[in-house]
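Only one protein chain is missing; all other protein chains are in place.
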Amino acid sequence: MTPDLLIQSTIIGLSIGSIYILMALGLTLMFGMMHIINFAHGAIYMLGAFAIYYIFSQWGAPYFAAFVLAMLLLGTFGYLVERSIYRPIKGGIEPTLVALLALTTFLQAAGYPVFGQLDKHVPPVFQGTRNILGVMISVERLMIIPMAGALVVGLYLFINKTKMGAAMRAIEQDKEAAALQGVNVHVVNGLAFAIGFALAAASGALMAPIFKLDPMMGEQPLLKAFIIIILGGLGSIPGAILGGLMLGLIDSIVATALGAEPAFLLSFVFIILLLLFKPTGLFGYAPP
Amino acid sequence: MRRLRVGVLIVLGLLLLLVPQLGGDYYVHVFALVFTNVILAASLRPSLTCGQLNIGHSAFMSVGAYASALLAKNLAVPFEVSMLCGALLAAVVGLAIGYPSLRLRGVYFAMVTVAFVEVIRLIAQLWVPLTRGMSGLSGIPKPNLLGVTLATKASQYYLALFLMLLTLLILWKLESSRLGLIWKSIGMADNLAQSLGVNIANHKLLAFMLGCFFAGVAGAFYAHFIRFLFPPEFGFLMATNILVYNYVGGRGHFAGPIVGAAFLSLLSEPFRGSAYETIFFSIAMLLTILFLPGGLITLPGKLAELRWWKSASAHSPSPAA
Partner (left out) sequence: MVEERIRSQSESRRVSSALLLETHGLTRHFGGLAAVNRVDLRVAEGEIVGLIGPNGAGKTTCFNLLSGFIRPTAGTIRFDGEDITRLRPHQVVKRGLVRTFQLTTLFQELTGLENVLLGLHLHSRRSLGRALFSRRRFPPDEVARSREVLEFTGLASQADQLARNLPHGHQRVLGIAMALAARPRLLLLDEPVTGMNLDESGRVMALVKTIRDRGVTVLLVEHNMKAVMGTCERIVVLNFGQTLAEGSPAEVSTNAKVIEAYLGAGLAHARG
């Protein structure tokens, strides 16, 4: 591999890594609070991308407006899913997981008649290329890094600096104690659903101009996000960020050298070995 | 009541024996596939009973299917041997996946099994010299059982029926033994089971491997029956379908997955393979979880309760009157 290629795949790795981080953060946040894994995360990513397709490229709204609208719409959808699926199941983890799986297959399958059988394309939002360390990188890919970064910082501030964020941390520590202190667990869980869904939608919205759109497009990022949260330790936010960066880089560099599929197989073998020898994740985070 | 149930089972058994005589090749084909689905659904049950969500059962079916098909095609191994090898390989692969992930929280296992579906699909797709990749593996010989080639669809139908009944018998015996009670105990309160001396990690693993073995059996039959294997077939959708059979049928009783698999596969037959099949399955699943958590098998009881309640309130005068 030439140095140029290495630099290029590193930067592309960083931009893919930021998408993975957004996906994994939502998953790990929801897990920390409710001990569930949102299997619908990939389908929401897909819906986020299609929201950009319709709002931005079909109806002509500005990209940023479309981006925010996609997050708001799917965040609201997340809140509704909490109300109509999670809450009636009353905390049963297994039925919740199965219901979320059903929601996923429903959204994917319904995508074909609704969005059409043909792949969709979103026209580029940012034109041109930029010279970085002597390598030309498209601005489109580059812009993902600051935008995802801004969302991560925003989430960090929300969790650590606001009252709602404090309520979320309280539930993560001890649900009963938080409820006793007057935290409305339902509302905060609904918020976690909304944030998780909005982040997944943002990932899809950021990737929409780069990849082709089809109803199954969320499956790969979802599996990547699973690998990341196992890598970083389930429920750990720093773990999700570090794991996401690592997997993005490995993915991009290994995929450039060997191809995308062997890269996925390798990362799977790696997490199986990790679970075998260090089940708390790479960074030693012990789930509560 | 018991006599009635035995009677119904005997009539049902006779009807199943007569399908090739009464119906044409179409029904024979459909029912043989229903039997495969029943094997798959029932073999997921031990793991589910332990409270372990295996969302990758189709991957183990795929292992059994490819192993058996390749052994028969390339080495002319008879069906009974190739099927057994395929099923054993599926169980061994289950060991490799289950051992690291089953010692942890249930969601780890769920995530690993989902990812494994993709892993198996990619292997089948990339290992072209062996599996023919995306061109699909064709020319798989018809099942050759004890030196006799089962050439007709009807004879293959009886093979499927036999395999299903044998699988159900074995799984039923295990579930109604102490082993089944231990599985249930792990599913209900794993910490309590541990405190009574149950090695829960080993029992979860055993239940899972058992399921993988029978998924391998189903795969092997499928391979020699359809005689064409295509990697994406054994994907995420098939894996969730197997879960749907269990949930819609009902988790509380051994008959649940059987009822669920038979009911849903027959009902969705007109639109098999289309997006509408998936839409139908996922809606059935969501409605069941939200409104009939016990599944279809609890429906007669619920209806009877309702009728009893209605007639009771209609006939007996209210205390106020």
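Per-chain numbering from 1; labels A and B assigned in written order.
Definition applied: a residue touches a chain if its C-beta (ideal position, glycine included) is under 8 Å from a C-beta of that chain, and two chains touch if they have at least 3 such contacts.
Quantities reported herein were computed from a predicted structural model and do not represent experimental measurements.
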Chain not shown, its touching partners among those shown: B
Hidden-chain contact residue, picked from the options B:Ile182, B:Cys212 or B:Ile297: B:Ile182
Candidate in contact with the missing chain, chosen from B:Leu16, B:Val30 or B:Ile170: B:Ile170
Absent-chain interface as seen on chain B, which is shown: 170, 173-174, 176-179, 181-182, 184-185, 188-189, 191-200
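One rule holds for everything that comes next: only the chains that are shown with their structure count from here on.
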Complex contacts: residues of chain B adjacent to chain A: 51, 53, 55, 96-97, 99-101, 103-108, 110-112, 114-116, 118-119, 122-123, 125-126, 236-237, 240, 243-244, 247, 275-279, 281-283, 285-286, 289-290, 293
In the complex with chain B, residue positions of chain A that touch it: 31, 35-37, 39, 85, 88-89, 93-95, 97-99, 101-106, 108-110, 112-113, 219, 223, 226-227, 229-230, 234, 261-262, 264-265, 268, 271-273, 275-276, 279, 287
